[in-house]
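Submitted below is the structure of interest, expressed as structure tokens.
Removed from the display is one protein chain of the complex; every other protein chain stays in position.
Moving on, here comes subunit A:
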């Protein structure tokens, strides 16, 4: 099968990958780009473990053709740390709130939560649950995950008010 060059922005840097046209975006990001936060869980869009942001919105990278990534702006969990490798507030909140047990689902949950934690007005717990309804966790029972997202959203809203 033919290879194709795909040029897109990954975690703020423009990159070009030569991919088999049959690749999924998860194949490209994990295989070609070496971004191991992307998990191959169910591979059929059920579990959310492969979630990345494409132009700011969460997508399951396992059911997204790599060739569709041409020209897109892609953010993965690796792109949340600063240049020194310090993790972001949402990652720290997951640790502090006990929202991580086995950790397999965590990168996907964190990526799904990015649009919510950047909102200007507080979300109800029900709204938070709806935004992460496409992610499965078999360990935590979800309460601590919602806690971590709620806490980070509140923190960010408070920071915006100060500035």
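Assorted remarks:
Please note the rule applied: a contact is a pair of C-beta atoms (placed from the backbone, for glycine too) under 8 Å apart; a residue touches a chain by one contact, two chains touch by 3 or more; residues count from 1.
Just so it is clear, contacts and distances are computed from a predicted model.
According to UniProt, the chain absent from the figure is "Xanthine dehydrogenase FAD-binding subunit XdhB", selected among "Cytochrome bc1 complex cytochrome c subunit", "TldD/PmbA family protein", "Xanthine dehydrogenase FAD-binding subunit XdhB" or "ABC transporter permease". In the full complex, subunit A contacts the hidden chain through residues 20-24, 27, 43-46, 48, 51, 57-60, 63-65, 67-68, 70, 112, 130-135.
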